[in-house]
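Removed: one protein chain of the complex. Kept in place: all other protein chains.
Moving on to chain A:
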């Protein structure tokens, strides 16, 4: 096979480099055979370039393609879906390498590369990933430039330097587009990557769930307070309440999904803060009690948790105002009280008996709660993330046998006992505390800050929150999980890579906090710069403007740019002034549409003769026009001015070709 237009060496080099750079960030979610596929295809490609190998035959190509398809199917269990789709895309990106023989193929490969770079954002959109993607983009640009270079250019560095400078030149445009380009809502919803949004609170709580979270160093959300950061003991981030207990696990009641704002009264100073939460895959937002957000973003549900319509599948930023001392449903007994007394028919008899006993000794509900808390405090309860196994009656076993567990156990047990004693109570799940980052003066809440506590309802006071874990391990609340687990050294024991484990080492910690702060800025100001944030920002700069003005402005700017470009391209000031010449140019354009182009040095007659040979049917008309043109322009015959030639041209135009038939090159 001949190497007709071929792909220059320079372009090939950069294409191979770009492929490595594009595939690299995908490696975490690609099957290993992809590496082998790339090595094979790259070697083959190089051998083709060295003329040691030939292009694959079509049956081989088909075989490779089907093989890759099967590979994806077997390693990902499907051909559709985000992950399988990306693997398929990368496989195609690699396979195209051996098939490409013309510049056009190389261009397809390059564009595929750009697309693959974008897909990597679906998995990782941190600052580092964003900066990294500049590398493959530069390499792809270099490959594109290399395609246009002569094959005599053999040194790859100048090419990539040019690509880099092109990228730099594009930065202002990028910034302008970033700031002003309207963010369109997605036209289709993209399935989420499988391993994202899994860590986090679920809509139910079984023994061990929160312990699992306690081992995860992943970020849950970050908060910037408008004023000072409140003390740790007040930072109970509510996510969801669990009102149903089936003897083993606590879960949300259906009623709590009702979008019905409960009755509450603001007391004390409001607290304003801004939350950027990581994707959780769940619809609820995190906030301190009692919270209010901008309408439209989320709604306060009947159990005081905030919920959106759709699950949070990408980082979400929202502004909250909270009243920490608000009185909740204190005026009259809410309808939901019945749900807060529900217990399974049987099970945990000792706990029930004990609850009745306590109730009898303490007349007031508040006294009952105090007695319970005192019990947790006085008795030898033990806080651990690795509780011993319990039997069927989990509350009984926990309260009277093992006496060791973590927040979920304490909250669950306390709620059970309160309900058994006839006091409406429910488990609240969320996060507690967080890590203050002095570098950015914000709070990072990680998954290991997940927590569960109790709230009970008393007439006239409404819902009251209480944290039994505080009685057992006050350091959990005051200093965080790490201190609570200091004795058993189990904090992030199975996460040796997590920098959070090395908080004791001063400089590592400083570095980690600074880096975290940088990422937070990236997320707040770059990733979340869309929709409302964009409008607000633009309004701050440009004054009052709505989407319509913005759109009109953009269109106007675009129009001006197009006009300038058009002026520059068409150069109306250099318009032909001679009427004959203008007509002739029109004649020329007409023929050009039929595939006959006049060479620069070609006279009217020779051009016409050539055109007549190409379009024999129109020959008389063509020659007639040119004869007239010559007579007027060169023989300077009087009388027959441009009217005549114009009419003649019209005639010509009407006569032979209305439809541009394919240029007659046989």
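One rule holds in what follows: contacts are C-beta pairs under 8 Å (C-beta built on N, C-alpha and C of every residue); 3 or more make two chains touch, one makes a residue touch a chain; residues count from 1.
By definition in this document, contacts and distances are computed from a predicted model.
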Item to check | Candidate names "Tripartite tricarboxylate transporter TctB family protein", "AAA family ATPase", "Oligopeptide transport system permease protein" or "L-lactate dehydrogenase complex protein LldE"; UniProt protein name, chain not shown | outcome: "AAA family ATPase"
Checklist entry - Which of these, A:154, A:379 or A:581, touches the one chain of the complex that we don't see? => result A:581
Checklist outcome for this item: Missing-chain contact among A:58, A:169 or A:599 belongs to A:599
Next on the checklist: List every residue of chain A that touches the chain not included in the displayed model.
Outcome noted: 578, 580-581, 584, 599-606, 630, 633-636
